[in-house]
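Please read the structure below before turning to the comments.
Here the complex is missing one protein chain, while the rest keep their positions.
Let's look at subunit A:
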Amino acid sequence: MTRSSNTSLHGPRVLAALSGSSEDAALIRSAHRLAEREQLPWGAVHVDGGRLDADRRLVLEQDASKVARLGGEMHTIQGQDRVAELLHYADEHRITTLLVGCSRPSGWRFWRRSLPERLLHAGGAFDLVMIAETSKRPRFRPRRTWQRFQLREPAIATATSLCALGSAWLLQAWLELADLSLVFLAAVLASAALAGTRAAMLSAFLGFLSFNFFFMQPRFSLAILEKEQLLTVVFFLLVAVVVGQLAGTGRRRLHALRHSQEQSQRLLAYSRSLSAATDREQVCDIGLTALERWLHVPVAFLDFEPGGSHPCIRQAIPQGTVPDAPALTAASWSWQHQRPSGVGTGQLDEDDQGWRMLPLSARGRSIGMVGIKLGQRPAPLSPDHEALLESLVGQLAMALERTRLVGELETTRVSEENERLRSALLSSVSHDLRTPLASIIGSASSLRDLEAQLSPQDKAELLDGILSESERLDRYIQNLLDMTRLGHGNLKLERDWISLDDLVSAAVQRLAPALSPLELRLDWPTDLPLLHVHPALIEQALVNVIDNAARFSPPGGQVCIQGRLDTDHRQLEIRVMDQGPGIAPEMREAVFDMFHTGSEGDRSRYGSGLGLAICQGMVGAHGGSVDARLGPQGIGTMITLHLPLPVTEDTQDSEPPHAD
């Protein structure tokens, strides 16, 4: 029954009234399911009367995170009258469906009607849905470890009482009877501080007996004759009980405080180390280690292949732990439903020795799963342990999501870079292939179409052009192939001994047409050591550099090739200098990048070629390097190839070092 269909859709329409009890889980589930089905916003509300105990608060905290995870809104209303507050809220927010649990709020106030009855009685403009708690769902039963305290508490109580008895016996000569009772009271306090309320009560009782038996007239009997003494004893007992209770409570609070402090410290350390982790494995490892240290049971991180239904175990502590078949079934179920299953969850938990599967989800997507062999623990988890578990696992999910996003970002960046490189490659390749092709096609089409008007000399010139441009194309394709080989890293160096003379003259010969209009100067000492390199590769590197120099030289300009040993005779430097326009200082490193001028298109002749990048790759493959500097006298460009010389005895002897 909708009150008004035209109200704004903000705020919940389906509301679960939570109470901090175990039925909350069922309420949240039902509200979520109902809202999903009706496609309505939903939420949960809790009326806080300020009387909640710690356990209920924990349950409510858990509820809040559960509600948030399932996409609802959680509100807490401060107020004493639950029914009135709920009705007011429902009215104010135009709630269409209110879900309440049907258990009685407090078991012992049998005369009170249950919440649904009172809501029905009060009436409201909403559907009231009562949710019965699943009977299968295990309620948390605090199984206190009685065993340990049963011995410790009476022992401490007896010991302190005996001490008090001894002290009182020694002091009885100096102290009044009423003052002696204070000694026993001290024993009660000591018991309370050491072992808690129960020990204090026992100690009070023992004190009462021994005080009565040993110190009051008639001595060594429990009979009390004097009224004053009776009063003393009764007051002692009263005071001892009250003081013992108070001290015991104080002790418990202190413990709880210390415990919660430890817990927050641990959580803090945990989240710190999670946030420092950089990859998925590390995050999983930190998460699993923290869980294992805390719960002392095997833990595992599971994952599913996209679209698959079979879990893969990614990591486990102790290593090699494999969840059994029911656990894996539970894992698949959890993956599909994005809800925990297994021990203590009400889903597929018939196996008491089994696992609990906690799916990790972020933004509605499953991103992994943590399996914990909770069945191995002696007792079910207490609500605060459940809450801690939930926050540990929640943080793990968040950290995983973070690493995933970071990874995605990185992938995008890399693929963008690849994309840029590829487009630079394409533009460079298309330019460098087209330029010679333009001459070839143009010349060839002129030869065909204009044949009648061309002189024999013109035809020869066009044919020459076609040939030389074809050769240039071939060189470029060879460069491309070399680059691909360099890029794949499977370039095999076949080193051989070769002199600089041979290398340079081979390169110069290949470039004869380009160099013909220029002045070529070769300059190196005759006693240079032999190089131990892959001749074809270094020749190609030289060809690329000299080709560049030639292309940039003004007509009639000088190209100078210089060979020098560096100062400590470890490297041979081959310098190629031109008198061209030079390279701007900020570009001198970039010219060696592959396709660095892809974005400039055909503007710069340096960048259009792979030449210098290939040269650097080839020299680099020999352990050398290439750099670009300003030419001598500040004119042009000087490209220097640094080639390491072999350090064998042989060459050292045959080629004695000499002054440069």
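In the analysis below, a residue touches a chain if its C-beta (ideal position, glycine included) is under 8 Å from a C-beta of that chain, and two chains touch if they have at least 3 such contacts; residues count from 1.
Keep this in mind: contacts and distances are computed from a predicted model.
A.B. asks: Quick one: the chain not pictured, UniProt calls it what, "Divalent metal cation transporter", "Insulinase family protein", "Two-component system, OmpR family, KDP operon response regulator KdpE" or "Fe-S cluster assembly protein SufD"?
C.D. replies: This omitted chain is identified in its UniProt record as "Two-component system, OmpR family, KDP operon response regulator KdpE".
A.B. asks: Of the residues listed, A:39, A:78 or A:453, which one is in contact with the missing chain?
C.D. replies: A:453
A.B. asks: One chain is left out of this view; which of A:197, A:443, A:579 or A:637 touches it in the full complex?
C.D. replies: Candidates A:197, A:443, A:579 or A:637; residue touching the omitted chain: A:443.
A.B. asks: From the listed residues A:431, A:475, A:510 or A:532, report the one that touches the chain absent from this view.
C.D. replies: With A:431, A:475, A:510 or A:532 as choices, the missing chain is touched by A:431.
A.B. asks: List the subunit A residues touching the unshown chain?
C.D. replies: These residues touch the chain not displayed: 430-431, 434-443, 445-446, 449-450, 453-455, 458, 461-462, 465, 468-469, 552, 581, 601-605.
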